[in-house]
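Missing here: one protein chain of the complex. Every other protein chain is in place.
Lettered A, B and C in written order, each chain numbered from 1.
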Amino acid sequence: MAETQLIVHEPFREAAQQREADALGMWVFLATEAMMFGGLFFALIVIRVIHPQGAQEATNELDMWLGGLNSALLLTSSLTTTLAVTAARNGARGFTIGCLLASAALGAAFLCVKGYEYYVDYTKGLIPAVGKPFPIETTGAELFINGYFVSTGLHAIHLFIGICLAIGLATVVWLRRVPLPGRSIVVEMTGRYWHFVDMVWIFLYPVLYLMDRGG
Amino acid sequence: MAKVVRTGDVIVFVVLMGLLALNMAQARWLDLGSSGRIVTIGLAVGQAAVLLWYFLELRSAAVLTRLAAAAGFFWLALLFGLGLNDWLTR
Amino acid sequence: MEPTKSVELWPTQLSHHAQQVDWVILSFTALLVVLVLPVFAAMIYFAVKYRRGSKADRSPSASRNVWLETSWSVIPFLLAGVFFVWAASLYFDLFHPPADSLGINVLAKQWMWKFEHPGGQREIDTLHVPVDTPVELTMISEDVIHSLFFPALRIKQDVLPGRYTRLWFKADKVGEYHLHCAEFCGTDHSRMGGSLIVLDPEGYQRWLDHAGTDTSLAAAGEALFRKYGCSGCHGANSSVRAPNLVGVYGSPVPLDGGGTVIADERYIRDSVLYPKKQVAAGYKPIMPTFQGQVSEEDLLKLIAYIRSLS
Partner (left out) sequence: MTSIAAEAAAEPSYLKAGYTLRSWLLTTDHKRIAVLYMISLTAFFFLGGAAAAAVRLNLITPEGAVLTADGYNKAFTIHGVIMVWFFLIPSIPATFGNFMIPLAIGARDLAFPKLNLASWYILILGAAFTIYALVAGGVDTGWTFYTPYSTMFSNTHVVAAIVGVFISGFSSIFTGLNFIVTIHKLRAPGMTWFRLPIFVWSHYATSLILVLATPVLAITLILIAAERLLGIGVFDPALGGDPLLFQHLFWFYSHPAVYIMILPAMGVITELVTTFSRRRVFGYSFVAFASLAIALLSFLVWGHHMFVSGQSMYAGMMFSILSFLVAVPSAIKVYNWTATLYKGQIALDTPMLYAMGFIGLFVVGGLTGLFLASLAIDVHVTDTYFVVAHFHYIMVGATVMGFLGALHYWWPKITGRMYPEWWGRISAAFVFFGFNLTFFPQFILGYLGMPRRYFSYPPEFQVLNVMSSAGASILAVAYLFPFCYLLWSLRYGKIAGPNPWGATGLEWTTSSPPPKHNFPEIPVVTQEAYAYPVAPDGGAHHGGATHHG
């Protein structure tokens, strides 16, 4: 019954073809996103290479426990997202909606923790251009912290988009505008994006908070 | 519900959390010197691989999809490899 | 000795390096002409012989030939490889100035070139050098990226803010030649140029005497060393435990946390501006940063002084 509900759109000749095209399109898109964050990671690593000392002192300013809490939140949201996808494929509408909202809530919790971290950073004078002057004198520290803001900021924007997608998707599933399991591909695609945003954090967390910590 | 919540997914989740815990512990309590960087990144790569393979379903994906995913990493390796070479030999 | 105003079709060769570069490009051109002339000739010949309606022989022929195709891609590459090696070895030489070079400091800023001779003589937009003497330029910019370009020597090098770059040459003809800024740097980029004046040794000496200055770079540096308070710590009878800078220049310095560096201009500059970046082994990192207090120009003088101590 899944296939009967699947509407084939214009250039496609058959449902499978359309499905594969959507999947491939999503992966190619994720590859472009990976390249974009990759450029940022490259900049961060270069800063670590040219200013090991400053970057280390900057790392020590970041709270690895809050960052770790955030990692846990996102990993959990990845679990709920996976559950949503499986549920959607099985036509379990209610459970799908629940899991999507859970992911959105976990994502929102992440953003709250992040916001709190930013607030702490603000009180320390870490934020560029506003607040107190930068506290660490060692060269490279300020640079690294600025890189931290750009990368976590860009990640937060992505996560915010993910939250909107998840809530929107839950709504349309609830309204039966996206019939399940016929259009479960939509849940699947949103899930791909969500996992990807989680994966960016999987790398951001160690590169920003853990690497070279101590000393 | 049993059909919806698969134990496999939960195990994967536990592994991911375990790797996270390991990475945090390592960074906090072990002083691995210069190899610490490699360990940190290695653990993150492990997490990402698990995520890709299971949650992102590369396990059951078409070859083409796997290639698309691999392409991103391969090209990033080019950027890092050739790019860092400059700073490391300056 | 005015730069020539008539049309010239080949730039003057002012050094052995310049001659070599000209040889590379000329012989490379010859090779490439040999490689592509057949292509052009064949294209024209085929276009005529096989024009539509002509009675040429068109009996079926292969539409692929792996060996032929492999050879016409690989052989040109291997031949061109010779020129890679030649050009790369000349490039290698550019990074290895002779030890006995005459050191001159170059300071670039929007939009002028400042040159400082070891004796303290300074000039703007014009550089006097002796003929047949290796000259090594240590260059830094006070603002954006510039690039010092001597067409007659076939060399140029970007001049960066925040880091020394180097350029060396040995001019072998007396005369006046152009120098330009080759990296876009704003409004007067095209006017940020002047002349390179190559003099015979006596002429150079005379110029140095005339350009007269009361103090050499090193002497000026010594004064600054006291003015900025460096001597308070690094001086012979200081109570602070700081390294003695006599003989440091050019020698290896063991670092705190392992490794050694050669104390060159870059290292000294970093020690003054970013003292915590590389801390000498056995000392506490108590040296304050002088970032924002010491200008690039003064830094070069301090370096000249420290250099004179060895």
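FYI, a contact is a pair of C-beta atoms (placed from the backbone, for glycine too) under 8 Å apart; a residue touches a chain by one contact, two chains touch by 3 or more.
Nothing here was measured: the structure is a model prediction, and the numbers come from that model.
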As a test of the contact rule: which chains in view would the missing one touch? A, B, C
Chain not shown: contacting residue from A:Val28, A:Leu66, A:Ala105 or A:Ile167: A:Val28
Listed residues C:Trp113, C:Phe149, C:Trp168 or C:Tyr249, member touching the removed chain: C:Phe149
Since one chain isn't shown, list which residues of chain C touch it in the complete complex. 3-11, 17, 20-21, 24-25, 28, 32, 36, 39-40, 42-43, 46-47, 50-53, 56-59, 61, 63-66, 69, 72-74, 76-77, 80-81, 83-84, 86-88, 90-92, 94-95, 110, 143-145, 147, 149, 151-152, 154-158, 160-163, 165, 178, 180-191, 274
Interface residues of chain B (partner: the chain not displayed): 64, 71-72, 75, 78-79, 82-83, 85-87, 89-90
Which residue numbers on chain A touch the omitted chain? 10-13, 17, 20-21, 24-25, 28-29, 31-40, 42-43, 46-47, 50-51, 54, 128-129, 139-140, 142-143, 146-147, 149-150, 154
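In the analysis below, only the chains that are shown with their structure count from here on.
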Classify the chain contact graph as line, ring, star, complete or other. line
Would you kindly tell me how far, in whole Å, the mean C-alpha position of chain C lies from that of chain B? 43
Using CA atom averages as chain centres, what separation in Å is found between chain A and chain B? 15
Quick one: which residues in chain B touch 2 or more of the other chains? none
Can you list the residues of chain A that touch 2 or more other chains? none
Applying the document's contact rule, which stretches of chain A touch chain B when the two form their complex? 20, 23-24, 27-28, 30-32, 34-35, 38-39, 41-42, 45-46, 48-50, 64, 68, 71-72, 75-76, 78-79, 81-83, 86-87, 90, 92, 95, 191-192, 195-196, 198-199, 202-203, 205-207, 209-214
Which of the residues in chain B end up touching chain A in this complex? 1, 3-6, 9-10, 12-13, 16-17, 20, 23-24, 26-28, 31, 36-37, 40-41, 43-44, 47-48, 51-52, 54-56, 61-62, 64-65, 68-69, 71-73, 75-76, 79-80, 83-84, 87-88
Counting only contacts in the complex, chain C reaches chain A at residues 273-274, 276-277, 289, 291
